[in-house]
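These notes concern the structure reproduced below.
Apart from one protein chain that is not included, each protein chain of the complex appears where it belongs.
And then chain A:
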Amino acid sequence: MPDRVNVLKTYKTYIDGAFPRTESGRHYKVYDREGNILANACQCSRKDVRRAVVAARGSFPGWSDRTAYNRGQILYRIAEMLETRKGQFTEELERTGYKAKRAVAEVESSIDRLIYYAGWSDKYQQVFGSINPVASSHFNFSLPEPTGVVTIWAPEEQPLLGLVSVIAPVITGGNSCVVLASETYPLSAISFAEVLNSSDVPAGVVNILTGSRTELLDPMTSHMDVNAFFYTNPDIEVQQQKQIDENGALNVKRIIRKPMEDWQDKEAKSPYFITDFQEIKTTWHPVGF
């Protein structure tokens, strides 16, 4: 007999700052690399996507209106929270089959990645904005502004570092997002939602769903109130890519694909991940007495 019966964690979704189950009531089993059952995950539906998009849209005006400094501090706060739970995340990755050393490296890189983007929050505007010397008496400047609501397929491998690497640049730039976690290894994503929830990230800015990519491809890419779709699969089937692009055409969605094999690669982070989800706005202002 064990001294104590452990309390197992129920993995749910993260929508609008709360942890509801999928409205569909469906689940799928999550296995480790040996084929042992780890947990049940929510198999989210079209309706969950729609709810998450509503939450993301609702949070967008407030989040994009935060000062760059404030967003930077919140990104930094996420890193702090993750640091304090390093053990939990390392263990969770190990349970999926990671070797201890690799698990630690992934968690540490995830923390560092958040710090990296926290530091960009009030700099990319300076690096990628411009003052334009127009040939008339106007003061003219161009600044990046967030694109809006972004739906994201988190990378299938590297379930924590991949996830952090796609969320951080999107929200650093003032967007809100709906993320579909790695289908095979979704547990870190839901645990990461707990970190977000305790990091002053306003409700709705990041929404995390679990479920089938094939099933959710359509709702995530065809939704008319979504401004951009972001995916990184290096090995996507042409037919799927085509469907994503075609759905994008419905409302001129920005379809951003960044195939990435390894999120530890030095090219796996850059300010260009931020600017992919920015729109340049140019303002003209007359100059005179």
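The criterion applied here is as follows: a residue touches a chain if its C-beta (ideal position, glycine included) is under 8 Å from a C-beta of that chain, and two chains touch if they have at least 3 such contacts; residues count from 1.
Here, contacts and distances are computed from a predicted model.
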Choosing from "AIM24 family protein", "Sugar ABC transporter substrate-binding protein", "Aldehyde dehydrogenase (Acceptor)" or "Protein-export membrane protein SecF", the absent chain's UniProt record names it "Aldehyde dehydrogenase (Acceptor)"
One chain is left out of this view; which of A:24, A:88 or A:140 touches it in the full complex? A:140
In the complete complex, the non-displayed chain touches which residues of chain A? 127-128, 130, 132-136, 138, 140, 142, 145, 147-148, 227, 238-239, 241-246, 248-252, 254, 267, 270-272, 279-286
